[in-house]
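Only one protein chain is missing; all other protein chains are in place.
Chain lettering (A and B) follows the sequence in which the chains are written, and residue indices restart at 1 in each chain.
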Amino acid sequence: MLALHGISKRFHDVTAVSDLTLQISEGEQIALLGPSGCGKTTTLRMIAGFERPTAGRIELATRDITGLPPERRECGMVFQNYALFPHLTVDENISFGLQMRHVPSSERRTRVRAILERIGLKGLDRRYPRQLSGGQQQRAALARALIMNPKVLLLDEPLANLDAKLREEMRFYIRSLQREFRTTSIYVTHDQAEALVLADRIVVMIGGVLQQVGEPHEIYERPTTIEVADFIGLSNLVPAEVAGVAQGLADYRTAVGTLSGLARDGLGVGSQAWLSIRPEHFRIVREGVAESLGSKPNHLHGTVTDTAFLGNLMDYRIEVGSGLRLRAQGSPGDAAAIGERVKLTFAPQDAWPLPKTPNGHD
Amino acid sequence: MLPERVDRALFLTPVVALYIFLIAPVVVVLLSAFNAGNYLTFPPQGLSLRWFEHFLESTSLMQSLVLSLQLALIVSVVSTALGTAAAIYVVRWSGRYREFLRILLVSPLALPGILSAIAILILLYAIGVGTRGMIGLVGGHIIVTLPFVFLIVSAVLVRFDRSLEEAARNLGAGPYMTFWRVTLPIIRSGIVAGAIFAFISSYDNVPMSLLLASVGMTPLPIQLFDYLRFAFDPTPAAAGTLSIVLAIVVVLISERLVGLDTVYVGGPRR
Partner (left out) sequence: MATTKVASTESRTSQGIRVPSPTSLLILPTLVVVGFFLILPYLNMLYISLMTANNQGAFERKLTFENYAHNLTDPFIWKVIGLTVQLGLLTVLISLLISYPAAYHLSRQPPRRRGLLMMLIITPLLIGVVIRTYGWMIILSDTGLINQALRALHLPAAGLMYNSTGVLIGLIHIYVPYMVLALLGPLQAIDPDLESAARSLGASRWNAFWRITWPLSLPGVLSGSILVFVLAISAYIIPQLLGGFVTITMPILVVQQVTDLLNWPEGSALTVIFFVVAVVILAAYARLMAFFMRGLS
């Protein structure tokens, strides 16, 4: 449905987006994820037509739209601050696009009424945007875009202005809307939890460069680079050298012993890597507690230096030797205390290597 | 250290005194207009509307009043059109000329009005027009009212949310349609405030009216000035009452439209 070919955008001496190529199928829900300033909003604005790419081509439904002005593009956009017209009622806001298309007023009325009902704003059609709550404004902005049956729906950090609880509710609400409307959508967000919930595929951008594209699970468990691993979720990074490779697993020599983890193409014997282990993948075994059967092969011993009670989890910092401090999480019941000696175990499948950059730095 | 209350009273005294100082002449003029006697005494000599009658019966004053109102209307319309267009251009399009244009358009406020009026007068004589017709008068008035419109509309434009225009474009509106249906209605209040301000600036203007008006067409402030130089009855007070009412109306309207903060202090409404 939507294809970006080698899209770049330069502002004077700053490159906001660098050689981005991406294919999005019809009905797909894509999240553009990355830290502030990574170029994701710029990319979205180029698709909508508010910025012209310095290089590259954009195709929508096989039509080259790179030179088209915004009003001819058939993309629907939901802005971060909603951009509802303050001088028009909700009804007038939502029917604005239909008016531009010269849809007869009787048909407009029917369609507006229908979408108001579907989106839960029934009865609010005569109100002005300032008279609506944040969540209602959000939905009005969505309705205004969706009523146009756009080829692709663009959402610029749609949930950023809502408080935490509302944000969570709206996340699931948007997901259910997606399933109902099946519109190809691109969300821009810096919130990884949001991306993980909303997207069929996540596009990770950092520093204007595409880092990785994949399904949420893949991005989370198998980040390709250290930048991606750093941005998504929490990670423990252990400096390692590949000692041996066999059958998809590899031995990694580290300052705290040899650990067994996943092997990866391109990281042969002798390569330098970061071994990445998610905190939740550690099993914490307290001293004196017998190890259960089927315990995991990797063992590390350490001392608890810090604990934090997060409600549903205990968060630990554990010193395992050679100045290496790891983060682990466990259940609050039977929590370890500061100063306690514990054993950390984890499976090789939970240890994923990330290449060190050629000059040996992170 | 003085007790808090005395301290406050000490501080508030000059403040209150200032407001009294500002309002006193205005009140005095109002009282004179309704006073029965020739000049204001305390206690006043009784109520009367004879000075209003005098004002309305005076051909010269009435003609001047009508001229001032007509002039203010024309000037206001032209200044608003020019000033709004200029503001849009400067805020949105001017690129590297922005500062230069801004200074140029606001400069009449910094230049002594009387000097600008003299300069225009001399130029008009040099090209053979002089004070014939209204061209000099209107032109002079436009020059001094345009900066106000420009400043007010610029302030409103600067804080205008551009994403509203983007949303309209996204929904299928072209550039002109977007301006007409979205931008203009929202900045309208600023435009109206600018127009009102231009109107009253023209109505009150002295330097341009003094030098550029042709014979027989004297704007009201100058007519009153001439009157006061030699006579001293309260007829001008009756004329002044009209000005006072006009001023109050303008202030109330501009407060409702854009907030006095925007117009007079130059900052966005909080």
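One rule holds for everything that comes next: contacts are C-beta pairs under 8 Å (C-beta built on N, C-alpha and C of every residue); 3 or more make two chains touch, one makes a residue touch a chain.
These numbers were taken from a predicted model, which means no experiment stands behind them.
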For this session: Touching the absent chain in the whole complex: find that residue among B:L12, B:V66 or B:V158.
Result: B:L12
Problem set entry | Hidden-chain contact residue, picked from the options B:L61, B:L171 or B:L224 | B:L224
Problem set entry | Among B:L61, B:A86 or B:A195, residue touching the chain not depicted | B:A86
Problem set entry | Contact footprint on subunit B, counting only the chain that is left out | 1, 7, 11-12, 14-15, 17-19, 21-26, 28-29, 32, 39-42, 82-83, 85-86, 88-90, 92-95, 101, 104-105, 107-108, 110-116, 118-123, 125-126, 139-140, 142-143, 146, 162, 165-166, 169, 175, 178, 200, 203-204, 206-207, 210-211, 221, 224-225, 228-229, 232, 236-237, 239-240, 243-244, 246-248, 250-252, 255, 259-260, 264-267, 270
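We adopt the following convention: only the chains that are shown with their structure count from here on.
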Exercise. Can you name the residues of subunit A that touch subunit B in the complex?
Worked result: 48-50, 69-71, 73, 75-77, 79-81, 83-87, 96-97, 100-101, 144-145, 148
Problem set entry | In the complex, subunit B residues that touch subunit A | 161, 163-164, 166-175, 177, 181-182, 185-186
